[in-house]
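Every protein chain except one is present and positioned as in the full complex.
A and B are the chain letters, set down in written order, and residue numbers restart from 1 in every chain.
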Amino acid sequence: MVEFTLWDIVRNLLLALRWTVALSAIAFIGGGLVGGLLLTLRLGLGARTRRLISLYVQLFQGTPLLMQLFLAYFGLALLGLEVSAWTAAALALTLYTSAYLVEIWRGCVDAVPRGQWEAARSLALSFGEQLRHVVLPQAGRLAIAPTVGFLVQVVKGTALASVIGFVELTKAGSMIANASFKPFLVFGCVALLYFALCFPISLFAQHLERRTHAR
Amino acid sequence: MISFDFLAVLAEWPLLLKGLAWTLGLTLIATPLGLLIATLGAWSRASGPAWLRRLLGAYVELLRNTPFIVQLFFIFFGLPAMGVKLSPEAASLIAMTLNLGAYGTEILRAGIQATPRGQWEAAQSLALSPVQTFTRVVLPPAFQRVWPALTSQIIIVMLGSAVCGQISTEELSYAANLIQSRNFRAFEAFIIATLVYLMLAVLARKLLMWAGPRFIFGVRSGGHG
Partner (left out) sequence: MPAEALADPIVRITALRKSYGANEVLKGIDLDVTRGEVIAIIGKSGSGKSTLLRCVNGLEQFQDGALTVNGKPLLYESAMAMRALRQQVGMIFQGFNLFPHLSVGRNVMLAPTLVKKRSPNEAAEQATKLLARVGLAEKFNAMPDQLSGGQQQRVAIARALAMEPAVLLCDEITSALDPELVGEVLRVVESLAEEGMTLVMVTHEMNFARKVADRVIFMHQGRVHEIGPPAELFNAPKTPELKQFLSSLHD
């Protein structure tokens, strides 16, 4: 039996951590772009679009992320595409993130008082100008803290990609735990690494939250 | 041409039903236990000794900043190395309970902190003991305040239980996996399981929003909280 030192374990976990970070970044940025697009559609088009997007959000918020990953993985395979776990995970997490972000951002737009819309309208600004110059700047300020906070959820979500075979931190942990017969140590390290990644982000989000409400 | 065969999956409805029962069962037990931890935790963080507050703070931050699946693996795979061997079901239950307890502590703490100053003062003036003040005066309105957030968190934990199938707990996602490993109808199996989860989430929300006022924060029908 090969003896695994702590350093062996941590080194391998750190290598896998790169993939966690990469997947998180892609999902967050991709999800942000899709979410932004959905928000624009929601604001600009009519009631039917709003209902559709609302359904989209309810779908992602009312089903397990694990199922979404499975569906992406097996669904894409059905379409005949050669799909790696990485691609499926990136797709599923991007859509998942987009649903949560559009909901967060919608809440922020709703939080801008109606009087702001009315004042802008009364000054003869077009709908686009009302959004761009009056409402979105205010909504954007409100959105920063919860958006940063959601990044933590995305990072934690990448752990599920291990189930469809993508070798990120959790999968690496499982493999190393099996190989080294040290599950307590290995999963402990895995947890600490996630913590090291997520906790600073959480703190930052809390700091932003305080700043937003201090004004 | 892609063909779907949902019937092959639906034919295995006993398995799905068993999975559904396990998912519900785990949630039904983890929820009150988790809320109990949340209540004790929130109270301790509000009025306990400093060391307890810090310990609970560490518990909360640790569980909120690590993935549920890692918590589950740690409990199921890691603890046996320390002599604590658990069944998949027990490990799942403990993981779900601790997870809900952590988030619940934070949520409820915020609800308690939002108690108007006058409430504490009125209770004091009526010579209520700290425990009486907490349980009769502060806690019910606090629960009412944060009930939507707690409901959401309970549903998140319920949906998160899908991961417990990975340690062979025979809940719904495990059932779907089992079915697709037999008839290779992976997409159909997971679609059906997903729809069942969605239905569970919708129903659970309705149930919780109905049950909360009735059983937890004592709003009698027709009256005010």
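Descriptive notes on the structure:
What we mean here is this: a contact is a pair of C-beta atoms (placed from the backbone, for glycine too) under 8 Å apart; a residue touches a chain by one contact, two chains touch by 3 or more.
Quantities reported herein were computed from a predicted structural model and do not represent experimental measurements.
For the omitted chain, the shown partners it touches in the full complex are A.
The chain omitted from view is touched by exactly one of A:L55, A:L81, A:L123 or A:L203, namely A:L123. Residue A:V134 is the one among A:L23, A:V134, A:L160 or A:L193 that touches the chain not shown. By the touch criterion stated above, the residues of chain A touching the omitted chain are 113, 115-116, 118-127, 129, 133-134, 137-138, 141, 215.
By our rule, only the chains that are shown with their structure count from here on.
For this pair, chain A with chain B, the centres built from the Cα atoms lie 21 Å apart. The part of chain B that touches chain A in the complex is made up of residues 2, 61-62, 64-71, 73-74, 77-82, 155, 159-163, 166, 173, 176, 180, 186-187, 190-191, 193-194, 197-198, 201-202. By the touch criterion stated above, chain A contacts chain B in their complex at residues 59, 61-68, 70-71, 74-75, 78-79, 152, 156-157, 159-160, 162-163, 170, 173-174, 177, 182-188, 190-191, 194-195, 198-199, 202.
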